[in-house]
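With one protein chain held back, the other chains of the complex are shown just where they sit.
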Amino acid sequence: MSKKDLGLLILILVVGAVVAIINPRFLLPINLANTSNLIGLFGILAIGQAFVIITGGIELSVGSVVALLGVLFVDFIATRGMGWPVALPLILMLGGIIGLAHGWLITRLNLQPFVVTLCGLLIYRGVARFYTADGTAGFAFGQNFPELEFLTAGRSYGVPNSFIALIVIAIVMWVVLHRSVFGRYLYAIGKNEEAAKYSGIRTGRVVMAAYVICGVLTALSAIYFAMYTRSISPASHGQFYELYAIAAAVLGGFSLRGGEGSLIGVILGTVLLQELQNLVNLLGIPSSLNFAVMGGVILIGVLVDQQWSVYRERRLMLEATRKGAAGAPAE
Amino acid sequence: MSKKDLGLLILILVVGAVVAIINPRFLLPINLANTSNLIGLFGILAIGQAFVIITGGIELSVGSVVALLGVLFVDFIATRGMGWPVALPLILMLGGIIGLAHGWLITRLNLQPFVVTLCGLLIYRGVARFYTADGTAGFAFGQNFPELEFLTAGRSYGVPNSFIALIVIAIVMWVVLHRSVFGRYLYAIGKNEEAAKYSGIRTGRVVMAAYVICGVLTALSAIYFAMYTRSISPASHGQFYELYAIAAAVLGGFSLRGGEGSLIGVILGTVLLQELQNLVNLLGIPSSLNFAVMGGVILIGVLVDQQWSVYRERRLMLEATRKGAAGAPAE
Amino acid sequence: QDKPTLAFVVNGASDFWKAAEAGVKKAQAELPNYNLELKYPEQSSVAIQQRLMDDLVTAGVKAIMVSAVDPKTSTDGLNKIASETALFTTDSDAPQTKRIAYIGSSNIDAGKQAAEIAKKAMPDGGKCLGFVGLLGADNAKERIEGMKEGLAGTKIELIDVRGDDIDQARAKKNVEDALVASPDVTCMVGFYSYNTPRIYEALRDAGKLGQITVVGFDDDPITLGGVKEGTVAATVVQQPFEWAYQGMKLMAAYLEGDKSGIPENGLIIIPTKIIGKDDVDAYAANLKAMSGN
Partner (left out) sequence: MCRLGVRFGPAARIDEPCKGRQSADVARTAHRLLSGMMNYSDASIGASTIAPFLSLEGVRKTYPGVVALDGFSLEVRPGEVIGLVGENGAGKSTLMKILGGVTTPDAGTITVDGVAHDGLTVEASIGSGIAFVHQELNLFENLDVAANIFFGREPLRAGPLRLVDRTRLRTLAAPLLKRVGANFSADTPVSALSLAQQQMVEIAKALSIEARLVILDEPTSSLPLAETDKLLDVIKALKADGISVIFISHRLHEVERVADRVVVLRDGMLAGTLPKNAINHDQMVKLMIGRMLKEREKAAESARPPGAVALSAKAVRTSAYPDRPVDLGVRRGEILGLAGLVGSGRTELARVLFGIEKSLGGVLQLDGKDLVLGSAADAVANGIFLVPEDRKLTGILLDLSIAQNISLPNLPAHARRSLVSARAEAVTAEKQKRNLGIKAPSVATRTGTLSGGNQQKVVLAKWLAMSPKVMILDEPTRGIDIGAKAEIYGLMRALADAGVAVLMISSDMEEVIGVSDRIAVMHEGQISGILDKEQFSQENVLLLAVGKQPK
């Protein structure tokens, strides 16, 4: 765990402690379980986003994809009677295809990620709304899918299964991002794509793979969200979720210029954001201030982090010089 | 006018012609006036955004600023009885201050524009909602401000004054961007900030000025929007307007990497977007598809533009080869 | 485009308007000489709705029935439309405009009916918590106000209303958080159509179904299921089907010069109804029949 992540963890704990002192019910197992459920949902989304951000890209269509795939998933299993073991991989595949399309447009046709995914944001929401004719996709009363519900909305030993899913995904993705060759390429491309190309890396494929990973993880979280709300009005479902995901990554130390950030960071960023939402409700802060609190904390977090790293760099430089000065004459 | 802009203009005319053939009411003066009124409103916003994008930055808080300043403006003149000749410059100044704050955080504290303005997006909307306690700010029945209304929502010789305002602003800003020293600095910074700094340009100040310009123009359009809707529910007013503004700039040939784009382009981009919205309504396309149409057209526009420039470059190179081949043996 | 067009403009995409769509459809069957349309603005915002109506007027629409996003302060915009076409309002009225008539129900009355449900379900009093999409929206404010009026003088109290900005995940989390933050709450009110189902599900997940009185609005299938099951005390339903059906016929008649259907004060109130356990089957059947035609 880097020092940056540690700082974020401390912030989370301090905020948690303050809230717990004001309202001890914050620490009730049921509250922690509820919040960790949402951490699971948004965390999966944020990890996907992180893979794209690390390459220096951005994925703005996340919220719309959550709406579109959520609508399709509910429609498939609730209305069209498709079995969920068929629908689930189908949706994941669709997510992958969307990611592939974005990656293709970005790497092969050289379009800017912001532009491609902005168009995605508009198009997918439009398609979702058209698909339901602006209606709501939902389950009928009493319609049940016990195994699916257990996997998505259920709990094991009091821990939401969505949170467990996040942990598993996070571990796998940590290995991929921080230990595998692929992860290393992602970092390299994020910093200097041209140089990576000169080193014989098929940068196009690597970047495309990042978008596919993002697409699949987004699809997965779309299913989780669908099973959480159990009803999706495509005009508003998932709106701004891309901002949550990006905010989580940024809080977690990712640079939108690419090439920086850690998986632990993005998880901690998600945790902090959800803690803030929980806090607004638990402390009875007017809901209208929800966004303002979130924005304020992100800004402060980023500021502190930035100032701190300036300070650290200066200290490091001093130290290095001192060491260098001591060592040099001996050479 | 560059070839890029010309292409966009032709696209606008072709789309217009097709719509006019299907529904001749498209060309009714009243329709053109309505549409050009909105072009005026969104155009002012988009010009502001363009100044920021040219430096390689981005301003995501535009929609929220439109909501916040709109609420304040209406509140000042409708509830607090402030004269509009006082309120108007006050609001413009507030817009400038917001821009200055963003510019300061970005240039002096080295925060990323995306992050700063994302926080702004969250914070300003929260503040606007808190200010009205989630209520609506609007004029009471029969409350009239004849001069103000004439300037903002009125028409001269059938042309909306908002559109005239846009034209005036566009001409001034064209000179600033394309002919002035400041404009050259903006382009230089967008291309390579570091090198600009090494050429003795006070890059921090120039970038800050760009954000201030964006803030002031956003404030102006906030007033126009407020006088157009005459009622502002801060939870939804101006939502996504930053995307419209960014989309207009991108359609108009701006690169989000900075250093590229023309003022005529951003105006034409706005015109195309508003034409599309008008078209959806006039041709009876389900409004659920509105976003999808917009996204689709932006994507196609950007794609065509990109492919075309690839083609042009290739032709240029071929020509060079031919010329070179002819010239070489003679040497 | 020879047939005159009548448009029904809603205030945003929502399932609530599906019934109105059915009403328009039924009216269309009876009005073959007209072209009836129901229009959703792509966003629930004044500017976009205004623009939509401007464009409809341009496209030559003869009469518009609108559920204005913000009727109180949109007087000028609505008057502009009214000056060019026949304008009717629905859902929420704009009495100061030059609209010809209002057809719909009263949200204040609906709030009062919700209070009735609460009083009946909790004779010994209790603490209620409300959930709504947009706290600032007129319909939300009126429903809340109506309910508070109805509860005045009783031992039941509406202690807080939480907003969720029409984000369903937040709507559900709000309920979950409320269960944690206010353990003494005995009743929950879902002011928007999707709030009640989210309350229902959160309570079910927490194993508190039946322990907390749920008062609903509108007729989401889950809400109706809850009413039938007995876990939702009752729900207050509006009749958008009737608004649309009657409204379209009224507009057609008006255009033909028949103004007899318009009362003196211009208000055609189609009252809201309380749907309890006993009425729910009939209501559901009717609903199905309406959308099925």
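In order of appearance the chains are A, B and C, and numbering begins at 1 in each one.
The rule is short, and it goes like this: a residue touches a chain if its C-beta (ideal position, glycine included) is under 8 Å from a C-beta of that chain, and two chains touch if they have at least 3 such contacts.
These numbers come from a predicted model, not from an experiment.
By the touch rule given at the top, the unshown chain touches A, B in the complete complex.
Check B:Lys3, B:Arg80, B:Arg108 or B:Arg179 against the missing chain and you find that the one touching it is B:Arg179. Across the entire complex, the residue among A:Thr79, A:Asn110, A:Ser180 or A:Gln307 in touch with the chain not shown is A:Ser180.
Note on the undisplayed chain: of the listed residues A:Gly43, A:Gly95 or A:Gly190, the one touching it is A:Gly190. Among B:Ile169, B:Ala188 or B:Leu282, only B:Ala188 touches the chain that is left out of the view. Those residues of subunit A that touch the chain absent from the view are 175-176, 179-182, 184, 187-188, 190-192, 194-202, 259-260, 314, 317-318, 321-322, 324-325, 328-329, 331. Within the entire complex, the positions of subunit B that touch the omitted partner chain are 175, 179-185, 187-188, 191-192, 194-202, 204, 259, 316-317, 319-321, 324, 327-329, 331.
The rule is short, and it goes like this: only the chains that are shown with their structure count from here on.
Inter-chain spacing, taken between the CA centroids of subunit B and subunit C, is 36 Å.
Subunit A and subunit B have centres, each the mean of its CA atoms, that are 29 Å apart. Chain contacts: subunit B has residues 129, 133-134, 235, 286-288, 290-291 touching two or more partner chains. Looking at subunit C, one finds that residues 13, 40, 42-43, 135, 163 touch two or more other chains.
Subunit C meets subunit B in the complex at residues 1, 13, 37, 39-47, 50-52, 54-60, 69-70, 72-77, 96, 134-138, 141, 163, 165.
The part of subunit A that touches subunit B in the complex is made up of residues 105, 109-112, 114-116, 118-123, 125-127, 129-130, 133-134, 235, 243, 246-247, 250, 255-257, 286-296, 298-299, 302-303, 306-307. If you check the complex, the residues on subunit A that touch subunit C are 23, 25-26, 28, 30-31, 34, 38, 41, 129, 134-136, 138-142, 153, 225, 228-237, 239-240, 277-278, 281-282, 284, 287-288.
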